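Data block below; observations after.
Just one protein chain is left out here, and the rest sit where they should.
Let's turn to chain A:
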Amino acid sequence: MDFDLNEEQRLLKDSIDGLLTDSYDFESRKKYMKEKGGWSQAVWGKLAEQGLLGLPFAEADGGFGGGGVETMIVMEALGKALVLEPYLATVVIGGGFLRHAGSDAQKAAHLPGIIDGSKTLAFAQLEKNSRYDLFDVSTTAKKKGDGWVIDGEKFVVLNGENAETLIVTARTKGDRRDKSGIGVFLVPANAKGVTKKSYPTQDGLHAADITFTGVEVGADAVLGNPDDGLALIERVVDEARIALCAEAVGLMDESLKTTVEYIKTRKQFGVAIGSFQSLQHRASDMFVAAEQARSMSMFATMAGDFEDAKERSNAIAAAKVQIGKSLKFVGQQAIQLHGGIGMTMEAKIGHYFKRLTMIENSFGDTDYHQRRVADGSGLI
């Protein structure tokens, strides 16, 4: 049992923290938001230079062979700096599908571009009525010759505007809520029949609603088994949840730090408002919530390697519940303790709150995951 980072992991943490301290203050972030697609190619290039975009991939594939802890370190740092760049969509999710199910040819076609920063990905999964159920898929993929024809609509696809390649879940067999008959497909974003409607999201990222109309792809577009992809999807989405937990911990750390600094300097009635016990207790409760979240983020990271898929999912669901509860408390109270200034776009705290809030509703909210844990056989 050991909760410390090893020497290499400490170096990784120092290097990404250093990079973001230099290039990601709140003012720079505002500029990056105005660039094409809503994030900075230059910063993305720096992440590539430091090897962070190749972190989780095997050395044989040109990566650095990092594991869950390495991704946790990066995501926490990205959260702390409120980073806009599509690390989750490209490296964690897109990269996850390729790591777990990509053929040698698929890896050769996609990984070099991901690792050198020239290519980003997006995960087209959410549908109008699917909400958080990964198996609820109406988009269809019908066999045509060797290849497939994809029809359907996907929503709120993060980085959908910029991505060169879309990873699309589509039904090859059965009915909308069947657990079998779901495939995962690599679709070029510029394929004929793909139309996109892009928009900014509440937390400053960019997403797109994407329609697939008779989109033809070859046999080489399929990731894994086209009739039985749910386990793969669950595995990768679990990894996305783990990454979101770590990002949220970074966001909470910075929110708490910013709030404590603020109440130490803001004066009312002739004294710093942090001298009032009601505010001190609130800040203490924020600390407790953030520590409980950190514990569960670590737990989720370690659970990512559990061999039993049920045990893994149960642990990660539990972590997402704790993170959801903690982030809501820390985020809301950070605004409350800032008072009026916390309500403004000028202050950075509101932007942290917004990103935290969107994380709660990504890949299953607190209620959804609590129900999953409740329907299992217990955690204790």
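The working rule: contacts are C-beta pairs under 8 Å (C-beta built on N, C-alpha and C of every residue); 3 or more make two chains touch, one makes a residue touch a chain; residues count from 1.
Here, contacts and distances are computed from a predicted model.
Engineer: Which of the following names does UniProt give to the chain that is not shown: "Zinc protease", "Extracellular solute-binding protein", "Spermidine/putrescine ABC transporter permease" or "Pimeloyl-CoA dehydrogenase large subunit"?
Structural biologist: "Pimeloyl-CoA dehydrogenase large subunit"
Engineer: For the chain not shown, which residue from A:12, A:167, A:263 or A:330 touches it across the whole complex?
Structural biologist: Touching the chain that is not displayed is residue A:263.
Engineer: Which residue from A:237, A:252 or A:298 sits in contact with the chain not drawn here?
Structural biologist: A:298
Engineer: Among A:21, A:129 or A:284, single out the residue that touches the unshown chain.
Structural biologist: Considering all chains, including the one not shown, the answer is A:284.
Engineer: If the hidden chain were put back, which of A:318, A:334 or A:349 would touch it?
Structural biologist: Final answer for the missing-chain contact: A:318.
Engineer: Suppose we count only contacts with the excluded chain; which residues of chain A make the list?
Structural biologist: 1-5, 9, 69, 260, 263-264, 274-275, 277, 279-281, 283-285, 287-288, 291-293, 295-296, 298-299, 301-302, 318, 321-322, 370-371, 373-375, 378-380
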